[in-house]
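Input: a single structure, listed below in structure tokens.
The complex appears here without one of its protein chains, the remainder shown in place.
Note that the chains take the letters A and B in the order they are written out, and that residue 1 is the start of every chain.
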Amino acid sequence: MRNLFAVAVLSSIYSFMMASVVLVLDAPDVALTEAAVGAGVGTVLIVGALYLTKTDESPPIHGMFLPLVVAAGTAAALLFGVSDTPPFGDPSNPVTALGPDYIARSIPETGIPNVVSSVLASYRGFDTLGETVVIFTAGIAVLMLLKRSPARRRGDGDKGG
Amino acid sequence: MSDLVAAASGFLDHYNQYITIFLMVSGLYIVIARGNMVKKLVGLSLFQSSVYLLYISAGKVHGGTAPIIDPGFTVYSHPLPHVLILTAIVVGIATLALGLALVVRINEAYGSIEEDEIFERDRDDK
Partner (left out) sequence: MRLDLILRVATKLILPFMLLFAVYVQLHGDYGAGGGFQAGAIAGAGIILYALVFGLAAARRIVPPALVETLVPLGVFIYAAVGVAGWLTGGNYLEYNHLAHDPVHGQEWGVFLVELGVFITVSATMVAIFYAFTGRGRSR
């Protein structure tokens, strides 16, 4: 597929389907985020970037053999590890061991029925502060890269460009 | 025969991880094989979404429901992966925007978003 607009639209559809899958896996909060951010804002940003650059991909000049070997090798290594992981959905999985603890503590300690909210903002407040700072930093970096118009940049030479 | 059934059920027990691996490897392939930088970023977000799937499916409990406490339910999925991934999605879109901003600037400097053409111009400049 050489037209990059099609890639933007397909990735939007993919995000929306990922949101549905995540909803089936009991994570409505994540599904809401993925649908709003991945399928909505992300597509707008990709299309905006395509408007500023080029909308067509030039045909590849390298063969696809080496990337395929790398991808297949990675897949083989990962598949080798799968059999040692706990089965899907088993309540005795080590991953889910702490879940009942959070769920039992949320209402007595914070009065919040949505455990995702209480873990996000209270039990893991530092984590979320860090994520907010990352979003802030990325926003500032985008503004630094794109705020100055190309015409003005040429005006004051190539310094800092 | 029972060995075969055991092997098949062992395979099916991990089907979420096979899907994760497939998505992850396709993202990796796009990042390596494609020279177009926008496509590379889309491949990167595909890779990222495989990690979302890995975390969310690890938190799923059979017969569980969404971790919003209600007297009608007793079994809930694990909320912690949901928290990690929900922040990771928003951070992912912020970093995607940063990558796209870099692509826009590269296009202004080189007049191309193809990796090979950019390397070629760098070689010519030397």
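Following the convention adopted for this analysis, a residue touches a chain if its C-beta (ideal position, glycine included) is under 8 Å from a C-beta of that chain, and two chains touch if they have at least 3 such contacts.
The model shown is predicted, which means the values in this text are computed figures rather than measured ones.
Participant: For the full complex, can you list every visible chain touched by the one that's not shown?
Facilitator: A, B
Participant: Which residue from A:A49, A:A71 or A:V95 sits in contact with the chain not drawn here?
Facilitator: A:A49
Participant: Of the residues listed, B:M24, B:L80 or B:V104, which one is in contact with the missing chain?
Facilitator: B:V104
Participant: For subunit A, which residues lie in contact with the unshown chain of the complex?
Facilitator: Within subunit A, the residues that touch the unshown chain are 28-29, 31-33, 36-37, 40-41, 44-45, 48-49, 51-52, 108-114, 116-118, 120-122, 125-126, 128-129, 132-133, 135-136, 138-140, 142-143, 145-147, 149-151.
Participant: Residues of subunit B in contact with the chain that isn't shown?
Facilitator: 66, 68, 86-87, 89-90, 93-94, 97, 100-101, 104, 107-108, 111
Assume only the chains that are shown with their structure count from here on.
Participant: How many angstrom lie between the CA centroids of subunit A and subunit B, rounded to a whole number?
Facilitator: Chain centres of subunit A and subunit B, defined by C-alpha means, are spaced 7 Å apart.
Participant: If you look only at subunit B, which of its residues touch subunit A in the complex?
Facilitator: Counting only subunit B, the residues touching subunit A are 10, 13-18, 21-22, 24-26, 28-29, 32-36, 38-39, 41-42, 45-46, 49, 52-53, 56-62, 64-70, 75-91, 93-98, 100-105, 107-109, 112-114, 116-117.
Participant: In the complex of these two chains, what residues of subunit A are touching subunit B?
Facilitator: Per the touch definition, subunit A meets subunit B at residues 4, 7-8, 11, 14-15, 18, 21-22, 25-30, 33-34, 37-38, 41-42, 45-46, 48-50, 52-54, 57-58, 60-62, 64, 66-68, 70-72, 74-75, 78-79, 82-83, 85, 87-91, 93, 95-96, 98-100, 102-103, 106-107, 113-116, 119-120, 124, 127-128, 131, 134-135, 138-139, 141-142, 145-146, 150, 161.
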